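As you look at this complex, bear in mind that one protein chain is not there, while each of the others sits in place.
As written, the chains take the letters A and B, and residue 1 is the first residue of each chain.
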Amino acid sequence: MSDRMDAYYELMDRQILDHDGRMIGKVDDVELEQRDDDRLYVTALLSGPGALGPRFGGALGTIVTSTWSRLSGRTEPARVEWSAVASVETVIRLAVGRTTVALDGFETWMRDRVIAAIPGSKVDPQ
Amino acid sequence: MKKLFAVALGILTAIGGFVDIGDLVTNATVGSRFGVSLAWVVVVGVIGIVVFAEMSGRVVAVSGRPTFDIVRERLGPRVGLANLFGSMAVTLLTYTAEIGGVALALELATSVWSYFWIPFTAAAIWIVLWRAKFDLVENTFGLLGLALVVFAVALWHLGPDWGSLWQTASTAAKPAAEPWPSYWYYAIALFGAAMTPYEVFFFSSGGVEEGWSEKSVALMRSNVFIGFPLGGLLSLSIAGAAAVALLPAGIEVETLSQVSLPVALALGKVGLALAILGFFAATFGAACETGLSVGYSIAQYFGWQWGKFVRPRDAARFHAVLLLSTITAAVVLLTTIDPILVTEFSVVFSAVALPLTYLPILIVANDPAYMGARKNRWLANTFGSIYLVVVLVASLAALPLMIWTKLGTT
Partner (left out) sequence: MSTRHRLNDLLGMHVRFADGVDGDLVTDVRLAPSARVRGQLSELVVDGLVIGRMRPGTLFGYDRHPDQGPWLIRRVVRTLHRHTGYVGWDDVERVDWDARTVHLRTTGLRDLTAATDLGAG
């Protein structure tokens, strides 16, 4: 069961946390599917520069989206299926871990190319 | 007993950690030129940061949401992005000033040229941000910062006429030699030094780092309501000591060495050593806070994993930002720009940027979806609304006054 909500006020721009509480990204946009009954259904959350770029609009939006598209080699932003969402509060909690969701390429690139090279990157703070 | 220890540690750390390079320089400069006639601004600023910090601390304790999450959620992505640029620019500027401050403190301690210390300072700060445990950093530099109490001791030792000090402070009696525009310019600079935006990014993100919950609100409040005002007393001591020792002699503060001069005069070498230790602790601690805050704000805007509570490889972009910021700050300082000048810009721009983060926090502190029963009641809203107006006025007046008085030099 979920409540009624206003999408821009309560769903967009919220933090998405995976099952373990790790920060995956923001709800940068929401995918709507127009079905035969002519109604629009929420099918997925969209995250990353591919989804955020168009939100800026104008020249900035175009630059962000095209730069991201060129660097990542993708045209569609990262998707989190609605079925993966466990709850919508002031954060969006997923029922799945982050390895199930497509991890943002930028984070992976930065981790593997830059951070992993520095000694101590794997040290557990506890 | 353990709880009492936690309360005491929290308060002491809040006092010692209150002062940063902006407070050191601005309070001493003001004291040496305006005496204690601007003391009221410190009081206004301290009450303001208490109101602001309590609200953002309560928001993060109850909802788990730190400041920049809220900025984007309540202002939208476009205004939020503009806000991010502005806030990051000011925080990075402040980070640069703090690193410069550490280098100046080391120069005072060793008589070795400050610019020599910059690469080592930047590297040391980055290593701390990379490896050291969050609360260890906070507690160590917070407690060492208590050495700045030596300014209060020095003020006492200088045996001032307390009656006339009170008279000047309570009537805001500006010295005749100083023009009114400069007076108001320094009022805003002092206000910006007391109410730095990074403080709130850091405070609320720290709440997540330390795993605050609704039960943490009481402890957070004791730190804020007791620790911050006592820290404000340290600021007033720095201004007071400069007012008593330097103003009559016509010595204007332009270097960190002159900030310590009243202590050296009153208490000799031991006092001076403690003052330098205090400078080092205050600036190093603040450098860690501002450095982290640059990372916190950008990561919280984009939704990246951030924090020292995860392994560095699990917050790769966050740590990359920290590294890049540190290198940028060091490079700027190595152009041999005067760190005092950087500090002066950072406090003014802090005043300009303040409304950006203040407004969203005030709004969310009222939102029952985030706060439940802990949302603002009439007292917090009354103070919050008054300070919203104060913060907006200061923000609008800051740049015109800075340009008109040429950074307070006319």
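Here, a contact is a pair of C-beta atoms (placed from the backbone, for glycine too) under 8 Å apart; a residue touches a chain by one contact, two chains touch by 3 or more.
Computed from a prediction, not measured in an experiment: that's the story for all the values here.
K.L.:
Thinking of the complex as a whole, which visible chains are touched by the chain that is not shown?
P.N.:
A, B
K.L.:
Of the residues A:M12, A:V64, A:V91 or A:M110, I need the one that contacts the missing chain.
P.N.:
The missing chain is touched by A:M12.
K.L.:
For the chain not shown, which residue from A:I24, A:V64 or A:V85 touches it across the whole complex?
P.N.:
A:V85
K.L.:
If I consider the whole complex, including the chain that's not displayed, which of A:L46, A:V91 or A:I115 touches that chain?
P.N.:
Spelled out, the listed residue whose C-beta touches the missing chain is A:L46.
K.L.:
Name, in rising order, the residues on subunit A that touch the hidden chain in the full complex.
P.N.:
1-12, 29-36, 38-43, 46, 51, 54-55, 81-88, 95
K.L.:
In the full complex, which bits of subunit B touch the chain not displayed? Write them out.
P.N.:
These residues touch the chain not displayed: 73-76, 79, 359, 362-363, 366-368, 375-376, 381-382, 384-385, 388-389.
The rule we apply is simple: only the chains that are shown with their structure count from here on.
K.L.:
Cα centroid separation between subunit A and subunit B, in whole Å?
P.N.:
Computed value for the inter-centroid distance: 34 Å.
K.L.:
Which of the residues in subunit A come into contact with subunit B in the complex?
P.N.:
That would be residues 8, 10, 13-16, 22-26, 28, 47, 52, 55-57, 90-91, 106-108, 110-111, 114-116, 118, 120-125 of subunit A.
K.L.:
Going by the contact rule at the top, pick out the subunit B residues touching subunit A in the complex.
P.N.:
63-65, 69, 72-73, 76-78, 80-81, 130-131, 133-134, 302-306, 308-314, 316-317, 319-320, 323, 369-370
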